[in-house]
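One structure is given below, encoded as structure tokens.
As you look at this complex, bear in mind that one protein chain is not there, while each of the others sits in place.
Chain naming follows the written order as A and B, and within any one chain the residues start at number 1.
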Amino acid sequence: MELHTLKAHELQDKLRKKEVSATEIAQSFLKRIDAVEDKVQAFITRTPEAALAQARRVDEKIARGERLAPLAGLPGVLKDNICVKGTKTTCGSRILENFVPPYDATVAARLAGQDAVILGKTNLDEFAMGSSTENSAFFTSRNPWDLSAVPGGSSGGSGAAVSAAMALWGLGSDTGGSVRLPAAFCGIVGLKPTYGRVSRYGLVAYGSSLDQIGPLTRDVRDCALVMGAIAGHDPLDSTSVEAPVPDYTKALVPDLKGMKIGIPKEYFVAGLDPAVEKAIQGAIEQLRSLGAECREVSMPHTEYALAAYYLIATSEASSNLARYDGVGYGHRGQGNDIVAMYKRTRTEGFGEEARRRIMLGTYALSSGYYDAYYLKALKVRTLIRQDFDKAFDQVDVLVAPISPTTAFKIGEKVEDPLAMYLQDVCTVPINLAGVPAISLPCGFSGGLPVGLQIIGRPLGEEALLRAAYAFEQANDYHRRLAPVGEV
Amino acid sequence: MDYEIVIGLEVHTELKTRSKIFCGCSTTFGAEQNTNVCPVCLGLPGVLPVLNAKVLEFAVRTGLALNCRILPFSKFDRKNYYYPDLPKNFQTSQYDLPIAVDGHLDIEVNGEARRIGITRVHMEEDAGKLVHAGTIAKSDYALVDYNRTGVPLLEIVSEPDIRSAEEAKAYLEKLKAILQYIDVSDCKMEEGSLRCDANISLRPRGESKFGTKAELKNLNSFKAVQKGLEYEALRQEQVLGEGGKIVQETRSWDDSRGVTVSLRSKEQAHDYRYFPEPDLVPIVVDPQWIEAIRRDLPELPDARQGRLVEQYGLSGYDAGVITASRAMADYFDGLVAAGAEAKAAANWLMGEVAKHLNASGQPVEECPVTAQALAELISLVDKGTISGKIAKTVFEEMWTSGKTAAAIVQEQGLIQISDAGEMVAIVERVIAANPQSVADYRAGKERAIGFLVGQVMKETKGRANPELVNRLLREHM
Partner (left out) sequence: MKITRQDVEQVALLSRLEIAGGEAEKFTGQLNAIFGYIDMLNKVDTEGVEPTAHVLPLKNVMRPDEVRASLPREEALANAPAREDGFFKVPKILEG
């Protein structure tokens, strides 16, 4: 048995029993990366030396009999919009192609504090704007289940790396579905935590009021493990929640007796692929058989979420991305005066989607349109939150699709931005409401995984994980390994 | 036509916190370029701001001192524009819900009291500093220092209630005094910790509609504020008088040439695209906390001036001069507390002390002669131990050597000679040595006695009690 096919919690166990060393684990993953990365193209930057050095430190701790942190010696990857001091952080953009942060993101510091082994930084749609990694300035990552299909985005590199067993876990960021969609497309588990649960300090901002870092893992237990490592209050993030972090693995019980599950009918509408719908309905039946009480609920403002989302996210982005101007860091274009330099820098440095969203957001905020667009979107956001509040008065969690379809082919949607945006229709309401949601596999269609979304109350990650775990354990999707081009 | 001048001032003041508004970098002025910077104030990708609690406290204190209403719900917004002194290309500021609104302050110009409305007080971050090689227009490049980026600022906006350049100066002086009294800012215009922009327009007297305004920048001193506004009012009057129209524009005061010049209109009109800062949460101040800050406010300039008049019988003018700065007023109170008689204390403060401070360029806080030490000197004069004239010499010596008045008087033997026995011998010697003057006096020339007193003073090195000398001379001639 090869080590890289195991789950993080399984290797954690073996490491503690001294059946393997952290160095062996790291070497196994580095070998796996060498074997399949050419086909998958998940990494922007690989850090094998640092990974091995960290693994050796863990082995030394083991030799000295020191206590190990939960993630110690377990290799993972970070989306390349999470700052790591001294390691290039590009955001998948030319404009930050050579940017080396002089500081660590809070999650990076926490993982280092836990002796986690970092294998590298993964590909993404530029500044996390996209659903496929096709907006990366560097290359498009591949779906390990079908190399001609996208891995989903924007955290597609992390999704593909975990799915192709190049890493035990990955971190992504989710502004409108960017953790959950690649999890669904790649057949793994992805969690978008409650807004404020995981520090955003050091996560390069896209839509600040929506962004949240979350784990991508091969099963629910690993998800709970990584969540435990990254969640918690951070004084450097004013929007960080102070609530104590529970032991998420304690929530993992394989039955759902007494759990009330809501099925929001508005998530099952035209455009939903019949195969996807069938897999979701099958999953609902299974949840029921596991003891959950399922009932239909209504969330009447769902159809407006995507429009509100694109206004809010792009407005915030237009301001967040103003700093890339060639003055203090990043790419600088030629220009004889400051304004010419700004324009050249930003036109050369940003890809088309980033430029489109900057313009969209600038327009939405500009004088004369603010009330009609941005303010209107914030009000609709209130109505969407109220939909969730009302639903959670009746049920503990909600179940819905992640995406109307399974992974699409590379190149299929690049010419039609609106069609690409519609990919996010089932995921963006969750970010607008700030609630947590998990994606996990619930079936396959044409060899490609289908993602099931379970949505919880604010800070209700434990309920999500419990429902996801019970469902996962009743199936074997988490035991399947993506073929990565092999038949 | 008779025009009325309408002026509103926008004042920016740097708060004297230890650290910046959104990060822990030091606010120290004059550090080497780009040494008080960190990922947050450099606006690096991924960073987030966290509000300095002291900034909020200072803002509330200022709002209360300016008679404002503190808004129960306040928030930060982003003001978006591109400029290289602004690393994020947006300034974190407050837009529609500033911390304080609807205040006023009272000024007095030429004996006329006026109340100037304060529209709002809001918190924001300062920008960095640009250094141009040569002039801004001729230089090929500029250099940027981000030390000042993120230093906390309050913007204090007045209503367009000001009616003359003189009033504008009085408003600014009063505002500065208040900010210093409540200890939130150093208000050093020369270091940029107090900055002032003005909006000025003219309208026919009696008209209620405002005329087109010009925004005046680069008013770097109190004098510049007054001169710049005086010039601009004249310029506008002339334009209007010739049947011309005022263009809404930004103009810069050129202090060396004494004129305002139009700044080339910007490439496009600004569209700041304000929206709520998503990285900072709202501010909801507790009314009890506001009341606690209100209770802790020190006595403000107007109240203090009133007290000095009432309690010590100082003239309104003197009390005004002394209370114009808190440090000066504190020094005065220190003198009185140390036993000095109030009027003498006021005279010393506005006389010798002010003269020496002006000459040395020091603020009163750094006065080498403490209030306690000066009070001792004043009491030596009161008791007749030394003469008023000698006291000035002693003060001089105290200033340079730091010694006490008593020690100097002792060392140099400056004690006034009030003993008639000791004096008689000297008086007789002077009378004997100056027969001509004595003859003149006896012939009725009263002036001659002045010369003889002078001679006695010379003999005694100024230590003689002048009244005693006068009496003895008359008796002995």
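Throughout what follows, a contact is a pair of C-beta atoms (placed from the backbone, for glycine too) under 8 Å apart; a residue touches a chain by one contact, two chains touch by 3 or more.
No experiment lies behind these values; they were computed from the predicted model shown.
Judged over the whole assembly, touch between the missing chain and the shown ones holds for A, B.
Annotation: of A:T45, A:S366 or A:T405, A:S366 touches the absent chain (contact as defined above). Note that of A:V100, A:A275, A:V414 or A:A474, the residue touching the chain absent from this view is A:V100.
Of the listed residues B:K54, B:R163, B:R203 or B:R294, the one in contact with the hidden chain in the full complex is B:K54. Residues of chain A that touch the chain left out of the display are 98-100, 102, 195-196, 209, 235, 238-239, 241, 301, 303-304, 306-308, 310-311, 318, 322, 325-332, 335-344, 346-347, 350, 355-356, 358-360, 362-363, 366, 373, 375-383, 385, 417-418, 421, 432-434, 458. Chain B meets the missing chain through residues 17-19, 23-26, 32-39, 42, 50-56, 75, 82-84, 130-132, 136, 139-146, 250, 252, 263-264, 266-268, 271, 273, 276, 278, 280-285.
By our rule, only the chains that are shown with their structure count from here on.
Centre to centre, using the average C-alpha position, chain A and chain B are separated by 56 Å.
The part of chain B that touches chain A in the complex is made up of residues 39, 42-51, 78, 80, 82, 84, 87-90, 142, 144, 146, 267, 271, 273-275, 278-281.
Chain A makes touch with chain B in their complex at residues 81-83, 89, 91, 96, 99, 101-103, 105, 200-205, 207-209, 235-239, 315-316, 318-319, 322-325, 327-329, 338-339, 342, 362, 365-367, 370, 374.
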